[in-house]
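Every protein chain of the complex appears in place save one, which is left out.
Presenting subunit A:
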């Protein structure tokens, strides 16, 4: 059965018509062309598809699009400022070489930004625990943890942005 859904995605009102079994990740990637949200597994383990739904990090492959009707969604494409200035968490990932192939990166960044809401002064151990739901095969997590620590600090200091 086809459903028509309304959602606000990266600040824009969107109307999409999808099958009732469509996943939020499918709608973002296929219907809205927001391919920064990646799908890396089929068991909700890898976290590459993490987006924010009403301000909370969600694995978008685990949510039916229908459940997001009326929701406000932010994807990796909506994180930087309109003038292109990177979000402090994005900037911190660049500064600390927190990414290699880039595939897990959008999910990592979206998850890390949500950590600021839950635990803005997270310790290294808390950061590692928080990122348990995001798998990276390239970096060994060392630089991701450094980046998240810096990103959390910079978010608190009003969005200090590391030089690109």
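In the analysis below, a contact is a pair of C-beta atoms (placed from the backbone, for glycine too) under 8 Å apart; a residue touches a chain by one contact, two chains touch by 3 or more; residues count from 1.
To be clear about the criterion, contacts and distances are computed from a predicted model.
Matching "Elongation factor 4", "Molybdopterin-dependent oxidoreductase", "Carbon-monoxide dehydrogenase form II, large subunit" or "Oligopeptide transport ATP-binding protein OppD" against the UniProt entry of the left-out chain gives the name "Carbon-monoxide dehydrogenase form II, large subunit". Of the candidate positions A:46, A:71 or A:116, contact with the hidden chain is made by A:46. When the missing chain is restored to the complex, the residue among A:95, A:114 or A:154 that touches it is A:95. Only one of A:7, A:116, A:131 or A:155 touches the absent chain when the whole complex is considered: A:131.
By the touch definition given at the top, subunit A reaches the unshown chain through residues 19, 29, 34-43, 45-46, 48, 75-77, 79-80, 86, 90, 93-95, 97, 99-106, 109, 124-125, 127-129, 131-132, 134-145, 164.
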